[in-house]
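I have a structure I would like to understand better, so I am pasting it below and will then ask my questions one at a time.
As you look at this complex, bear in mind that one protein chain is not there, while each of the others sits in place.
Moving on, here comes chain A:
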């Protein structure tokens, strides 16, 4: 009847007649291989391959397009890392531009950055590897109590927050938190703007304390944010650089 591997007896389900009016036929479902794997042993259809080929070539060409240059690789590492500083700063800058207001903080976790930017040519493909997800840049308006929780999260792992400096105590507590140049007071009645991915804003990477906050949308993908920034640097004749510069003291 079919070339499907019938590995077991055919299961026939007789669907009961209902009060609903039916047409002239009574259906019986025959469930055999109801989820057939499309695997490597299945040869490809050459006609479909022929349609895909020119698109695949264009994707490859576009992925190989050089959009900037880094004198040294922009690495990530536990604690304050050049790559996370780069991401947090660029997010903050773009969010400020999109919403037309200053943004206090930029947050990116190491886990959200999937690859390092290589030394030498940076291609569109490099940015896709860095940020393969369809994450959107959003802005949170966080009360001081939530900002305190952010630093409590960051201090034990010495994670840097763009726009701020702090000292992590040996017990993993954040002290001497400065946002801009101003000393942070968790009792102060004010909100802080945070540029972040929609994924992290929704509580991803265990940033649970952000979950109750309603994000403001920029409708710009993070990948686009990084891509545009690198292109702009190149246009200005500048290399792509980032440092771990002591935003977290310990």
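Following the convention adopted for this analysis, contacts are C-beta pairs under 8 Å (C-beta built on N, C-alpha and C of every residue); 3 or more make two chains touch, one makes a residue touch a chain; residues count from 1.
Here is the rule we go by: contacts and distances are computed from a predicted model.
> Pick from "Bifunctional protein PyrR", "Twin-arginine translocation signal domain-containing protein", "Phosphate transport system permease protein PstA" or "Cation:proton antiporter" the UniProt protein name of the chain that isn't shown here.
"Twin-arginine translocation signal domain-containing protein"
> With respect to the chain omitted from the figure, which of A:63, A:119, A:144 or A:157 is a touching residue?
A:63
> Go through chain A and note every residue touching the omitted chain.
These residues touch the chain not displayed: 1-4, 11, 13, 15-40, 42-49, 51-52, 55-56, 58-59, 62-63, 128, 134, 136, 217, 219.
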